[in-house]
Structures are given as structure tokens and as C-alpha cells.
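One chain of protein is taken out of this complex; the other chains stay put.
On to subunit A.
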Amino acid sequence: MDYELTPKLLPGTILEVTERDVKVTLKGRMGIIQVPLRSVISDHALQVGQTIQVYLSYIQVV
């Protein structure tokens, strides 16, 4: 099946920060993602409650 997947700029909020990773909830039921700290770009130290944004589309199984 052919899809037209277009990344959308989605806002979100940091839920949890550990010494290994960060957990983020995305606005509008897009889910929660957990990524290593190196995947996050920030001018300041990460804190719970900070607003983030990320370009995201759907996950397609190939």
C-alpha cells in the first residue's frame, strides 16, 4: 500500500529525565517516546515539564 507520510511539527512535554534517557509525551494522543539523551538538542539542562518540539509522522512497518 502506498502512503503519503508527511512529518508534522508536534509539540510535547518532558515527563521524565534520567542519566540515560528522556521520556516525552506528545500533544494530541501521538504517544510517549523515550530516547537517549544524545538525541535531544537543548541549550539548557533538561527538566521535567519543559516544552519540546519534534517532526514526526507515523511509524511504518516495512
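We take it that a contact is a pair of C-beta atoms (placed from the backbone, for glycine too) under 8 Å apart; a residue touches a chain by one contact, two chains touch by 3 or more; residues count from 1.
Everything below uses one rule, namely that contacts and distances are computed from a predicted model.
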From "D-proline reductase (Dithiol) PrdA", "ABC transporter ATP-binding protein", "Putative spermidine/putrescine transport system permease protein" or "Urease accessory protein UreG", the UniProt protein name for the chain not displayed is "D-proline reductase (Dithiol) PrdA"
If you put the missing chain back, which residues of subunit A would it touch?
1-6, 8, 10, 25-32, 58
